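Part of the complex only, each chain left as placed.
In this document, chain identifiers A and B correspond to the written order of the chains, with residue numbering beginning at 1 in each.
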Amino acid sequence: MMKGNLDKGILLISCPDREGIVSAVSTFLFTNGANIIHSDQHSTDPVLGHFFMRIEFSYPQLNEQLGELKRAFEETAAPFQMEWSITASSKKTRLAIFATKEDHCLQELIWRWQLGELHAEIGMVISNHLDFKELTESAGIPFYHVPVTKDSKAQATAEHLHLLEEQQIDTVILARYMQIIPEEIINLYHNDIINIHHSFLPAFIGGHPYQQAFDRGVKIIGATAHYVNAKLDEGPIIEQDITRITHRYNVSDLKRHGKDIERIVLYRAVKWHLEKRVIVHGNKTIVFQ
Amino acid sequence: MMKGNLDKGILLISCPDREGIVSAVSTFLFTNGANIIHSDQHSTDPVLGHFFMRIEFSYPQLNEQLGELKRAFEETAAPFQMEWSITASSKKTRLAIFATKEDHCLQELIWRWQLGELHAEIGMVISNHLDFKELTESAGIPFYHVPVTKDSKAQATAEHLHLLEEQQIDTVILARYMQIIPEEIINLYHNDIINIHHSFLPAFIGGHPYQQAFDRGVKIIGATAHYVNAKLDEGPIIEQDITRITHRYNVSDLKRHGKDIERIVLYRAVKWHLEKRVIVHGNKTIVFQ
């Protein structure tokens, strides 16, 4: 069984909770020659609740055997009405990063990617401005300038869709991209668009959250990474973090300190998404860490 | 100058910012025989902004000399249009704590007071229930049971007002008191009623914030201590803090973890208020730490 390369894979499961799921899945993996490296699970309620599971396993020559393993698992999955996926770890997610004029989130993602901390290929950076062309290209990443004006929205969307398809993009990251994403793209990338909002949602929904925070006199500011759905700032939250502020901070101090939170929160959300640690259920996320 | 006891005092100042304030104040203190122990200041803007200052000083026999010192300071204060106060540290603020059925905030305040960490006298605990009678009285604090029903609100308010006056209460603490405070009391205790709200305001204003937080799927919950004004949950924020949560927490887990944040946040706000560290300006606070 140990002949060939030991490749790694990830199995994600979501189904109604009932007895015997763990036993069935672990027995399937064992009898098929997979070794469980790490396993995590969650149930919203053992009685009539929903069950979620993430298993990292090693498997000889998984890359070659993936199709067969999937076919075999169908038999185990069906009686439990599982939604499931098996991914070979060798497969890297292809990212598109959208940005506008603030560079901190884009910089952080590129830097983490260069350090090998993001299990992804960055297929391209798209911006409605030209500012990040050099930054992007000097990292060896294609840059596309797609201006968005009131009148060019439909054309921009068409170009976005064309580029996303051409570059075979799996996941879109909005790294402080200051344009609304049209429904066409949201529907195409269901739970595959990650946005960073510069407030501790649901506080300060909408525009100028740091100004709102300043006006309200809060003592803590935050940032929120979430999947994008049709309702602005209301998609499933992946990660949040905060930093303390005082009466001494003016709005530009809040922005400056907020940037440090935004970039780390977005980085974590993207990292966990790429490592298949996030399962969306309703409007909430399970994050297996 | 060093004859007599060296008592401590606190000078608070709030005025339009302009040149020469610090010089005038520190020279007044020096020439009158006060020694500055600690000083803190803040300006919203050196040009046309507002200036705030808190000075801890020692002064021979301040308790006896307080009236005279105040009269003398008036001359320094007037040209700068200062709002100001001088308090002798020997004067303890008299507190009334209002509570209902959750004991964690009340327990924390009594316990901190017993440890000598709150510079106050707890004049009484008022509750619309009888649950905390023994807890309160065993700490040597008078307990008053004032039931509040739909029909008895006016009568309860009258009794509250009577007790507050009789007990010479300076500051009211709402330690998870689950009744609306009537405008009469709010007006009487302007910026002298502190409430703990069990969310990270302005997120989850209103009832059942932990249920709201659960439904929204946030990754962090918090608590907010604020002064009470006529608008529910919208008074000046004194302190906030948070704790991380995960998808594993149900609503009662959120409540349980939230309690630990509520009690510490309320404790800090009350402590800072008692130490005259908080200045309210508009709907915001300056907190000198």
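The definition used in the following text is that a contact is a pair of C-beta atoms (placed from the backbone, for glycine too) under 8 Å apart; a residue touches a chain by one contact, two chains touch by 3 or more.
Because the structure is a prediction, the values reported are computed rather than measured.
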{"item": "Homomeric complex, total chain copies (2 given)", "value": "4"}
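Please note the rule applied: only the chains that are shown with their structure count from here on.
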{"item": "Copies chain A and chain B - rotation angle from C-alpha fit, nearest 5 degrees", "value": "180"}
{"item": "Geometric centre distance via CA averages, chain B-chain A, whole Å", "value": "42"}
{"item": "Chain A-facing residues of chain B, complex", "value": "42, 200-204, 216-220, 222, 236-242, 246-248, 283-287, 289"}
